[in-house]
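This report refers to the structure that appears directly beneath it.
Every protein chain but one is kept in place in this view of the complex.
In order of appearance the chains are A, B and C, and numbering begins at 1 in each one.
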Amino acid sequence: MDIIVVMKAGAAADDVKRVVDRVTELGLTPHPSKGEFRTIIGAIGEQALQAQQQLEQLPGVDEVMAITQPYKLASREFQEADTILDIKGIRVGGPHVNIIAGPCAIESREILFDVGQAVKDAGASILRGGAYKPRTSPYSFKGKGKEGLEILKEAGEELGMPTITEVVDPRDVEVVYEYADIFQIGARNMQNFNLLLEVGKTDKPVFIKRGLAASITDLLMSAEYVLSQGNHRVMLCERGIRTFCEETRFTLDVSAVPVIQERSHLPVFIDPSHAAGKRDLVPPLALAGIAAGAAGAIVEVHSCPERALCDGPQAVLPDNFAKLMEQIRQVAELVGHRVTLWGRPDATVRRPAGGGWAT
Amino acid sequence: MDIIVVMKAGAAADDVKRVVDRVTELGLTPHPSKGEFRTIIGAIGEQALQAQQQLEQLPGVDEVMAITQPYKLASREFQEADTILDIKGIRVGGPHVNIIAGPCAIESREILFDVGQAVKDAGASILRGGAYKPRTSPYSFKGKGKEGLEILKEAGEELGMPTITEVVDPRDVEVVYEYADIFQIGARNMQNFNLLLEVGKTDKPVFIKRGLAASITDLLMSAEYVLSQGNHRVMLCERGIRTFCEETRFTLDVSAVPVIQERSHLPVFIDPSHAAGKRDLVPPLALAGIAAGAAGAIVEVHSCPERALCDGPQAVLPDNFAKLMEQIRQVAELVGHRVTLWGRPDATVRRPAGGGWAT
Amino acid sequence: MDIIVVMKAGAAADDVKRVVDRVTELGLTPHPSKGEFRTIIGAIGEQALQAQQQLEQLPGVDEVMAITQPYKLASREFQEADTILDIKGIRVGGPHVNIIAGPCAIESREILFDVGQAVKDAGASILRGGAYKPRTSPYSFKGKGKEGLEILKEAGEELGMPTITEVVDPRDVEVVYEYADIFQIGARNMQNFNLLLEVGKTDKPVFIKRGLAASITDLLMSAEYVLSQGNHRVMLCERGIRTFCEETRFTLDVSAVPVIQERSHLPVFIDPSHAAGKRDLVPPLALAGIAAGAAGAIVEVHSCPERALCDGPQAVLPDNFAKLMEQIRQVAELVGHRVTLWGRPDATVRRPAGGGWAT
Partner (left out) sequence: MDIIVVMKAGAAADDVKRVVDRVTELGLTPHPSKGEFRTIIGAIGEQALQAQQQLEQLPGVDEVMAITQPYKLASREFQEADTILDIKGIRVGGPHVNIIAGPCAIESREILFDVGQAVKDAGASILRGGAYKPRTSPYSFKGKGKEGLEILKEAGEELGMPTITEVVDPRDVEVVYEYADIFQIGARNMQNFNLLLEVGKTDKPVFIKRGLAASITDLLMSAEYVLSQGNHRVMLCERGIRTFCEETRFTLDVSAVPVIQERSHLPVFIDPSHAAGKRDLVPPLALAGIAAGAAGAIVEVHSCPERALCDGPQAVLPDNFAKLMEQIRQVAELVGHRVTLWGRPDATVRRPAGGGWAT
């Protein structure tokens, strides 16, 4: 938690003194060093980053630069080894690649069981399905709520798969906790800080999607919210950012995968479905993410997408999903990872140093 | 609520029939028209936009285009005249320009009263102050909560100014309702749909800030959430979007002001403070927004910004705020608007047709 | 080349007539169709897109929408089969994956020969090296010019590899033509239309990099400039776009690969080096691009990057490049492609329908 205060060239001695005094007053340790032209003052301490805005307003200060990242528990410095979660016997993170699949929204018992069976057969290890859907329009289908959660729980139990579902309101954390195995925090709620605090108080895994305009630091700070409450079971997900490109719904920032892996020990997934918005693009983007080293992908699958109540155009058909799983499996191995296939013993694999790539 | 289904050149008659049937099944009225090369099918009905995703997946369909906007109650078509709110006798919208001012966060009774008196004397008509602060870092100051609300209420009453404060959690709507006059929905909560629904159920004005990556349509859809619950007292605010520019904290999209005014009857403010992130930029951006026709600005003012617990670098000093108010007053008049100055009778003004500009 | 003029609901018959007349006057064939509420007028003809701006200004017109893309020769409609180039016996495009490698700039004969030998041994099929470097600063190293070209030619001949180098000025097209095998048009010159016209008049392949803020349509229109002059040997390259993300130099838009492949028959490469700006990110991004189906990658390799005069931080070391080549080879095969390895017979491979993915 260090910052550097760069004084203007030729700043007065008084200005330097004022900064040093203020750094001390703020509970930080000042480390001034007088150069030929400029004085530079290091400031070290827990609250250094919080002091940045105040220090940059003092007279004679040119710039205040942060040297360390603002997140702590989420950082590689804090924990060097990859976090590996155990979710009902499924291992997530490190060399383990998991594919989360299922329909966008839980529309009916029948569809969820159908799709669930298909994705399980193809090798998916976690079942997804939305009961509370955040929709841009107040007039769109917003999910079946608790009824959907009941169907999800039943499907998960019958198929023997852990389940994930989105929670959008702090008031729903309790009920979602009761029915699902993993909390999903959607892109639009990535900075719903009270929601993060609530799921942080539970002991179930939290899957945080990157916001449309969130930097990687922002995403890791949201993880920090959960971690700071004592819940260390956090997974991250790159799902496309908003850029000028209109050709896809969002722009999948595939480089977020290795960048996050360098900075954090948390597993990072990709969501090719929401990034693409179009099913033909899902396989190439899914493979791109796995090739870049992702800990898995979350893929929307639907047995009758042209009647889906939500995001049908991006849902993959079960048959194509099975073919995609096979390719994912092979690409994962090429980068030193291994896909957790449902129901098959998970051989111990080790990610080679350097993440499997030749750096 | 119209959409146009454009069939591929040379699409089979069967494909066309399937689309027409599906349009009917979805409760819409189809209007096919066979061109020389292509068939185009208009589809009209309340749920047309909801049908878009399903129709674009049918065989032979090239593209489905929306002709109408997805928002209804927020649109100029729904209400041609500008919405003019009456907030404790202050008129907002139409030709009335209001400046909302105060500190970023309510830090102490003393600072809020000091700053409040200064901005009132300078002509601000509404008092701002944050009690619940959404902060990127879990380790930053997050506001004084209910204690802050009490100070705000007291200050508003003593100064005779309506107050505005941010609400970040549906669970806080009740308490904020009790203490403040206007709900502020921050940029990071613009798509916190449950929060929008909750404030939509009240009868107090809602001030919605545009999200960092929100299109203007997204913003108007968030307004629609509030309006659809029966609360018609909505104000909008452009506060800067996230772009590649690093020179300012965000990029103030000043064109959002006239674009929103063309599409919607709701008043649109600008927030120069958060866009700039730096006090020197606040006056030029505030004037730019007023010159572009904004219904007002929300400006952070602090009497001792280098000790502010939040966003000090962008807070304007009281003296400079007074000078800025004078310039705002003059620029507003040049575009046919009039600033509501606290405590002075508000002469009836009319915005000339075309918003005061020579189009 | 079709457009649709959507009239406002309730537009006057006169307005409709005026549009129809104008469409005719502009040399297009109008196809009006009167719906219950709106009239829609299709307009077909070579110059339809050029007419768009004029038509949208006529009274009663709500919107003018393009149904077809503005590019023609670059489109899949124009040529369904993948373009496969033959460059000195190397086949590029279709199922053939080629890796272009070498230093950013040609700094000396020695370095180019060293690096060239290394990348050839590793399997690269084309040698890169810059003689004219566009640099943001007028004070940076701008390349060795003609002297660099001479070294490049010599190296290409000795190694038996085709060469590629950037051309930045229409006045240099002649000299670059003489010395190199492929013209590279850099991101900053993607819309230097006169330069595109000049290389379009030659018979050597042109490798066009996507601009920092160019849409995919913009990129294909730049290809169209070259194609329209009679030069059909065009290759495209995604190299990262400018977004709000500061964690990488640019954001590699990996979805551009499948999107372009759907719309165009031209081969599309990726440039992981410039997107990343950092060598550790080059392998994951290169593999991501190949997994997404790219026709190849252009990779910067340097034997002593910390002394490179340009972009050293993103240059991969020769040893690591060799390991990366091996992974690229395997990932390519998984998606039905085959890497052209220098000096080995190129077995005939066929890309499976659907690009090798399970769509």
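Heads up, the rule we're going with is that a residue touches a chain if its C-beta (ideal position, glycine included) is under 8 Å from a C-beta of that chain, and two chains touch if they have at least 3 such contacts.
Note that the structure is a prediction, hence the values are computed from the model and not measured.
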{"item": "Residue among B:Met221, B:Leu266 or B:Leu285 that touches the chain left out of view", "value": "B:Leu285"}
{"item": "Touch list for chain A against the chain that is not drawn", "value": "2, 4, 6, 29, 31, 33-38, 40, 42, 44, 62-63, 65, 67, 242-244, 246"}
{"item": "Interface with the undisplayed chain - residues on chain C", "value": "47, 49-50, 53-54, 56-58, 70, 134-142, 168-171, 188-189, 191-194, 197, 211-213, 218, 221, 224-225, 228, 241-242, 305-308, 310-313"}
{"item": "In chain B, positions touching the absent partner", "value": "213, 215-217, 241, 243-248, 251-259, 262, 275-276, 279-285, 287-293, 316, 319-324, 326-327, 330-331, 334-335, 355, 357-359"}
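We adopt the following convention: only the chains that are shown with their structure count from here on.
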{"item": "Chain-chain pair with the highest tally of contacting C-beta pairs", "value": "A-C"}
{"item": "Central chain (by mean CA position)", "value": "A"}
{"item": "Chain A and chain B: spacing of chain centres that average the CA atoms, whole Å", "value": "29"}
{"item": "Contacts with two or more other chains, residues of chain A listed in rising order", "value": "213, 241"}
